[in-house]
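Handing you this structure, nothing more for now.
Omission of a single protein chain aside, the complex is shown with its protein chains in their original locations.
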Amino acid sequence: MSTFGNYFRVTTAGESHGKTVACIIENCPPGLSLVESDIQPQLNRRRPGQSAISTPRDEKDRVTIGSGCEFGRTLGTPILLTVPNEDQRPHDYGSKTIDLYPRPSHADWTYLEKYGTKASSGGGRSSARETIARVAAGAVAEKWLREAYGVEIVAFVSSVGNIKLFEDRPSTDSDDIDSLSSNPKFLELVDSLTREKVDEFLPVRCPDTAVAKRMEDKIAELRDQHDSTGGTVTCIIRGCPSGLGEPCFDKLEALLAHAMMSIPATKGFEIGSGFRGAEMRGSRHNDPFVSTAAADDATPSSGAGIPPSRLQTKTNHSGGIQGGISNGMPIFFRVAFKPPATISQEQTTARYDASGEGILAAKGRHDPNVTPRAVPIVEAMAALTIADALMAQHARQMGMKIAAARR
Amino acid sequence: MSTFGNYFRVTTAGESHGKTVACIIENCPPGLSLVESDIQPQLNRRRPGQSAISTPRDEKDRVTIGSGCEFGRTLGTPILLTVPNEDQRPHDYGSKTIDLYPRPSHADWTYLEKYGTKASSGGGRSSARETIARVAAGAVAEKWLREAYGVEIVAFVSSVGNIKLFEDRPSTDSDDIDSLSSNPKFLELVDSLTREKVDEFLPVRCPDTAVAKRMEDKIAELRDQHDSTGGTVTCIIRGCPSGLGEPCFDKLEALLAHAMMSIPATKGFEIGSGFRGAEMRGSRHNDPFVSTAAADDATPSSGAGIPPSRLQTKTNHSGGIQGGISNGMPIFFRVAFKPPATISQEQTTARYDASGEGILAAKGRHDPNVTPRAVPIVEAMAALTIADALMAQHARQMGMKIAAARR
Amino acid sequence: MSTFGNYFRVTTAGESHGKTVACIIENCPPGLSLVESDIQPQLNRRRPGQSAISTPRDEKDRVTIGSGCEFGRTLGTPILLTVPNEDQRPHDYGSKTIDLYPRPSHADWTYLEKYGTKASSGGGRSSARETIARVAAGAVAEKWLREAYGVEIVAFVSSVGNIKLFEDRPSTDSDDIDSLSSNPKFLELVDSLTREKVDEFLPVRCPDTAVAKRMEDKIAELRDQHDSTGGTVTCIIRGCPSGLGEPCFDKLEALLAHAMMSIPATKGFEIGSGFRGAEMRGSRHNDPFVSTAAADDATPSSGAGIPPSRLQTKTNHSGGIQGGISNGMPIFFRVAFKPPATISQEQTTARYDASGEGILAAKGRHDPNVTPRAVPIVEAMAALTIADALMAQHARQMGMKIAAARR
Partner (left out) sequence: MSTFGNYFRVTTAGESHGKTVACIIENCPPGLSLVESDIQPQLNRRRPGQSAISTPRDEKDRVTIGSGCEFGRTLGTPILLTVPNEDQRPHDYGSKTIDLYPRPSHADWTYLEKYGTKASSGGGRSSARETIARVAAGAVAEKWLREAYGVEIVAFVSSVGNIKLFEDRPSTDSDDIDSLSSNPKFLELVDSLTREKVDEFLPVRCPDTAVAKRMEDKIAELRDQHDSTGGTVTCIIRGCPSGLGEPCFDKLEALLAHAMMSIPATKGFEIGSGFRGAEMRGSRHNDPFVSTAAADDATPSSGAGIPPSRLQTKTNHSGGIQGGISNGMPIFFRVAFKPPATISQEQTTARYDASGEGILAAKGRHDPNVTPRAVPIVEAMAALTIADALMAQHARQMGMKIAAARR
């Protein structure tokens, strides 16, 4: 489906060669201050052409609010956001190699298998332009979350190829081993990292000067080799109210995993201690509770209007979610992105009609690594997930409050 | 929500101390042969008490079909499956430490934050008994998938703590490095592993005698230390028709991630090359197409009634899904489980009322590792995901066929 | 689907010849006091055998709460309600006429067309026993609505055949003509009718001694003729908070219409002035606003915790809903039920295999009129609709409040 969410619900449309990329947001709370300039910055962060190592196409991507707002405030009715496609000519079918060969690890082949028809762009909605609608909708969700609850969502590039911001340490199950959730350098980012800080590390958006430099060199090297590489993006959500997530099937980590794995090119998701947590022993992995009042630092989840939980945890291997429900601690997770499939070197592959093999060569310049541009997309999907989970919990809470008031 | 799927749709109910665990399956195709003994075997595989290293409670868990079937065939109407809880007495609230302290990394605290009420069992639906309903529903889904399409779903334990069936090899991005998707030992399992084979390796369900022995010893060691450990489960889906998955938000890997991350105690999900794929270069990660007819071995996806795709891929870093849509190749993914939170050693933690800290000691015997029992749960959720995606695609396909017939 | 609602969500299962009729209620607010005896009375009101003019079968229909409650309070987790079928033997297929002929105006034929399979009972889920699950779920919804908001839902039989509690008056568009919404006798019922009062008029549940007597005689007459007749049920909802309904597609009247037309044997739905309203002129049909404080009588919608609207309307042709949203005035609507298709006289009809015509004779005793037993079913569906709409509005409201608090 092209609909995400049940309460704060987004429906998107648009592919490379149509006129418009668009989304409709249903159930955004009324009375929220909202103008185009609240949305445009995240679209700009997503845009290609932000540096020498990303694709030089300049897509512009100006957003227009078509409905649901008046005098700079949301009405509570569906919000239409549109972004025109500048280059919308579908190419003519012809003898080009791209019409003869499905591109390896692209969606060309599976879209044909699924829909029985072939779009100019091959994989139709697998086009990266689809993500414009996510980012636009996400910017609205996070405006509400920030203004009403003080939620902050910040993502950054945590690895490019085998260059990692946080090196794995060999797991021996002894006391000097631990997951990311115990790494002091990471915990500092959890506390304080901002988007402004992340963008100081453009073009790679990895918040460490030395590591970012190595990543940049690596990407440049692959670009020169007409090759590509993958990477990971880590995302932090601060100030998320406790109580979000709808067990048993819509646990908050399940919703986040769904959201993240729906982003093109993702191959993995982990929350809190993640795959490394699977190697730990329970006595170390368990997060003991402490009184929030007694905690040294300020309460981590002081959402406006939502009183902070009276307990928090000493450690946070849980990644802010226990039993599928947010506990008020910072939420963090990591998403793996594969190397872009489009590379400008020749690849041997089969023809659409299975009549034989041949050589496919992609032309033009392509992103050798998508993770820096994926940062605002991950943030957007996180915002949509939390906004939706908040409304689900609100539906329950208000009924509980009214019932309690009457008893 | 306690509902999974949009077409092949399952709703579950039940927690530790109620009378019944149950599910209702909507839209199961009519005419499918179905009796209780089709479902019971997977419930038995899930049951505790299968060996010395799992919890010795004997829960029995006999399933009854309450509606939707007649004379051993499905009617197309909702199927009710119920499993009684044998020990259903909710305990009295009192002065027990479990009533004073939320158990660390359990759902006790977050359920209270979410629902404002405390069940006897603490975390209500976070109880492992909830998974009975998943396994029962999944057994119905996979019966349909197997009989109508020849789909085979097999999961196994791929690691326990830091003992791994497939060791990571250091990533240097040179040619001798690769993800699991290129490991010949793994590829052999992809081709041929069966549930019967997996169960030969009870109690740990890791299909390698030597590794399984080490895992068993490890679990026993932790049990003796009143501690626990995590692990990973890997799942293979053979014979899945191409064309499944509903971009852009319901890509097949997103649906699988949602399904898996909804299982209690999961911390991570990866598909195909996964996190390791993020370290590869595109020229190696891309999966070239080859003609299915020309491929050496038999077509991998010969679903009955669904003709196999005329192309397949040489390698399978994609894990059977490209652009969010199945391509007919085997699907495989890996799920991380944290160490069980319940350990029978003392833990220092805070009181519910934040009035101070104290010592919580869990009594009784508990599973020091959940992965062997998680195997049928992972299989069940995989079956539910594929069945739902199949029906979504069928809704589209039949309309396409009829329209084409008329042109 | 067998699922109703998006927030307060009910999934049902069960047909005539299975073991069990059941429902699972998701998202019922936690902390609600709930035991079986809260549910049983409505099931008893629905039960056949309450009088000489309804079918003498005694079905009993004892409900059990299988999950989601503890110590008499809801946990917020899914509530399982089950009612056993006493006579659950599916009949053997054989040479009976019922196996050769689809019963006219029954669901036998369409179920076969849809599902390709034939249940013993013919129309599978079209069995009246399916409505047990609705009534059980509705009883839970209305308990919440009554306790938390003071909502009262009362339905009654407003016509049987051509015997009407409120006679149509010829429409001449002059001032002495009007819809039911201006009938003083009806308005008195709107203000004060209770279920206890309705049940004083058993067996027909029409709150007028003389009319009820005529109806009873009419039904007896048709029973003696081995025939049947239809009728209408009118339902009143008092104390419904304003603001419910989700335009544009889920207007409150659209949700109510959906709910009512999903009840077996319904042929029509009208809200407020209804079909008669279509004959009125706008200047008379419009409902002028008046200050609630200035109104003579007490505020009609004093839901607990929900402050009453500061405006109400002088007349109520709108039936309590304007622009698809409740306005705090009483909601009322009318539902048409066709004459029961099962009659114990011979009918000429065609064979399943279209091989020819023949005579079908239903045996046994059947309800010659379903409206008295439909009363609790209509009430149940009304309760489920309002509960769901309330939660939808709560999801929005709480976000609005929190946002406003922060500004």
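Per-chain residue numbering starts at 1, and chain names A, B and C are given in the order in which the chains are listed.
To be clear about the criterion, a contact is a pair of C-beta atoms (placed from the backbone, for glycine too) under 8 Å apart; a residue touches a chain by one contact, two chains touch by 3 or more.
Keep in mind that what you see is a predicted model, and the values were worked out from it rather than measured.
Undergrad: May I ask which residue of C:325, C:386 or C:402 touches the chain that does not appear here?
TA: C:325
Undergrad: Which of these, C:31, C:138 or C:231, touches the one chain of the complex that we don't see?
TA: Here the residue in touch with the unshown chain is C:231.
Undergrad: Of C:19, C:73, C:213 or C:258, which sits in contact with the chain we cannot see?
TA: Considering all chains, including the one not shown, the answer is C:258.
Undergrad: List the residues of subunit A that touch the chain left out of this view.
TA: Interface with the chain not displayed, on the subunit A side: 1-3, 9, 11-15, 17-22, 24, 26-27, 30-31, 64-71, 73-80, 82, 90, 114-117, 119-120, 124-125.
Undergrad: Touching residues of subunit B against the unshown chain: what are they?
TA: Interface with the chain not displayed, on the subunit B side: 6-7, 27, 29-32, 76-77, 144, 147-149, 247, 304-306, 390-392, 394-407.
Undergrad: For subunit C, which residues lie in contact with the unshown chain of the complex?
TA: Given the touch definition above, subunit C has residues 1-4, 6, 12, 101-102, 104-111, 113-116, 123-126, 130, 159, 161-162, 171-173, 222, 227-232, 242-251, 253-262, 264, 266-275, 277-283, 285-294, 309-311, 313, 317-319, 321-328, 336-343, 345, 347-350, 352-357, 368, 393, 396, 400 touching the missing chain.
One rule holds in what follows: only the chains that are shown with their structure count from here on.
Undergrad: What's the call on subunit B versus subunit C, same or different interface residues, using the half cut on shared numbers?
TA: Both copies touch with mostly the same residues.
Undergrad: Could you work out which chain's C-alpha centre is the most distant one from the centre of subunit C?
TA: The chain lying farthest from subunit C is A.
Undergrad: Give the chain pair that accounts for the most C-beta pairs in contact.
TA: Pair with the most C-beta pairs in contact: A-B.
Undergrad: For subunit A versus subunit C, what separation do you get between their C-alpha means, in angstrom?
TA: About 45 Å separates the centre of subunit A from that of subunit C.
Undergrad: Starting from the mean Cα coordinates of subunit A and subunit B, work out the distance between those two points in Å.
TA: Roughly 24 Å separates the two chain centres.
Undergrad: Taking each chain's centre as its mean C-alpha position, how far apart are subunit B and subunit C in Å?
TA: Each chain's C-alpha centroid was found; their separation is 40 Å.
Undergrad: At which residue positions does subunit B touch at least two other chains?
TA: In subunit B, residues 1-3, 12, 114-116, 124-125 touch at least two other chains, as defined above.
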